[in-house]
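Encoded as structure tokens, the structure appears first; notes follow it.
Only one protein chain is missing from this complex, and each of the others stays in its spot.
Coming up: chain A.
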């Protein structure tokens, strides 16, 4: 068995896969710098009700080294698309209870417009290319969730909304 409470950071510490609860404040602080006047933090949390279905909790699994590589790639794409924008992403694995955070994405930029655009891009891209999987645990069963929308192609370029 792998040890609990594992945290695997990227070399620059801006991207993390961890079994521990996510700290929104510390992830956000990673992107706040003197010349950036706007910071936006997206928090993905475990939802209890999906239609009529009650989720008890979620369980996440990751292909950790590749997941970190792909999180770094998202950061690079963000910096290329919105020059000067900084990105930090942490994703939790293991059990995530209702209302707890599974993913935190912080972006900062000199001006707010780039934050709003890049934050949306980063979460959509994460759901497309990062090898992490979610299992829903109900009181009467479990299911590994697949890709949410249409045929899955992680090699397709990211879409700017």
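Everything below uses one rule, namely that a contact is a pair of C-beta atoms (placed from the backbone, for glycine too) under 8 Å apart; a residue touches a chain by one contact, two chains touch by 3 or more; residues count from 1.
Just so it is clear, contacts and distances are computed from a predicted model.
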Record-based protein name (UniProt) of the chain missing from this complex, from "ABC transporter ATP-binding protein", "Molybdopterin synthase sulfur carrier subunit", "Spore gernimation protein GerK" or "Acyl-CoA dehydrogenase": "Molybdopterin synthase sulfur carrier subunit"
Hidden-chain contact residue, picked from the options A:61, A:79 or A:100: A:61
Selected residue (touches chain absent from view) among A:21, A:37 or A:154: A:154
Missing-chain contacts mapped onto chain A: 44, 60-63, 65-67, 69, 91, 102-103, 123, 126-135, 144-148, 151-152, 154-155
